[in-house]
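Note that one protein chain is taken out, while the other chains of the complex remain in position.
Moving on to subunit A:
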Amino acid sequence: MLPQSLAALQCQTLCSRLMKNTVTPAIVMLIQKRNIQKHWNPKWKWFRAKKFAPVELPDYHKKEKSLSEMTPEEVRTYFKENGVQPTRVWKERYFYISSSSDTFEQYVPPEGDGKISAINSAGAKQKLELLKKKTTSWRNVKKIRSYEPDFELYPDFIDLAQDIYVKSYESLVRGDIDEISQYVTERALPEALSNIKNKTIHWKYIKSIEPPRVAHVRCAEVISKENQFAQITVRFHSQQVLAIYDRFGRLMHGSEILAKDVLEYVVFEKHICNQYGTWRIHEKIIPDWMPAPTPVAKTFVKPTPPPPEEEITQAEAKPDVAVMQTEPSGGTGPQVATA
């Protein structure tokens, strides 16, 4: 206690000396003395402060280090301070055994599909290649029949596929996640649901331009030989209307009155060894040759590139410039291949 009060006294004398030496009175700090219930002598400041019980106030905005960044010593002190035992980290890894994680031998749609006629040479060549691939598909259809004797591609399956396709969209538009998971596999679900939060989607299936047809059939075993999955790629060529509104009801993408021709290759999957398995949408094949989808009309600020290692002169440096950029319309809209 004594050294503290001595220090306070020293401070006080120093202040008074300084005040004597100052030439201009304007520099002297004005201290309010009236209406303040404190002793004028700063010697008592320390004693006044001691009257308060020490309280550790939580700071809710302090950026705390995560345990992985701390040194072992810091971790030890952290747990010691809080008086708790370190526990093991809870890590879970989810496995879905009712759907596969990928598409087996993905079908590659012929280039210019929906535009090239079968009469010209390019179209004829494509038809020939398709015939060769068909044999493998028929072998796989037989495999499905070994689990499901009544299985027929036309018209049973193709009608079912069309129904699932339309219903999956309708449940997506309604935002009914429980229902959509009946029509979409666990692999495709996050893709289907991305970017649709708080948005209003208007979608209409007008008609089929060409009747849907099966393009590809594949079966594969996962882990054990009995665990069989079947995947069928179906080609849909239809006319649809899509309009996406944001949270405030303003049109973001598409149009309510403009019908577009949509060509899609949709992969359906079924866990065939499961007697309660159903056909569900697994993936949509987007070929490399397809043109980019219509971008959302929005302005973005172009991020400034990191400065190169050579020194840049002031004249060369440029500010951020707002430019139009193209952004893919996300997973919500159907992919438009032909227009």
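In the analysis below, contacts are C-beta pairs under 8 Å (C-beta built on N, C-alpha and C of every residue); 3 or more make two chains touch, one makes a residue touch a chain; residues count from 1.
The definition used in the following text is that contacts and distances are computed from a predicted model.
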Options "Vps72/YL1 C-terminal domain-containing protein", "Large ribosomal subunit protein uL22m", "Signal peptidase complex catalytic subunit SEC11" or "phosphatidylinositol N-acetylglucosaminyltransferase": UniProt name of the undisplayed chain: "Large ribosomal subunit protein uL22m"
Contact partner of the left-out chain, one of A:Leu57, A:Leu131, A:Ile223 or A:Ala292: A:Leu57
Residue of A:Gln106, A:Ser181 or A:Thr200 in touch with the missing chain, whole complex considered: A:Thr200
Hidden partner chain, touching residue among A:Pro149, A:Gly249, A:Pro291 or A:Pro305: A:Gly249
Subunit A residues touching the omitted chain (full complex): 51-53, 55-61, 64, 66-67, 81-84, 86-87, 89-90, 198-200, 202, 243, 245-252, 298-299
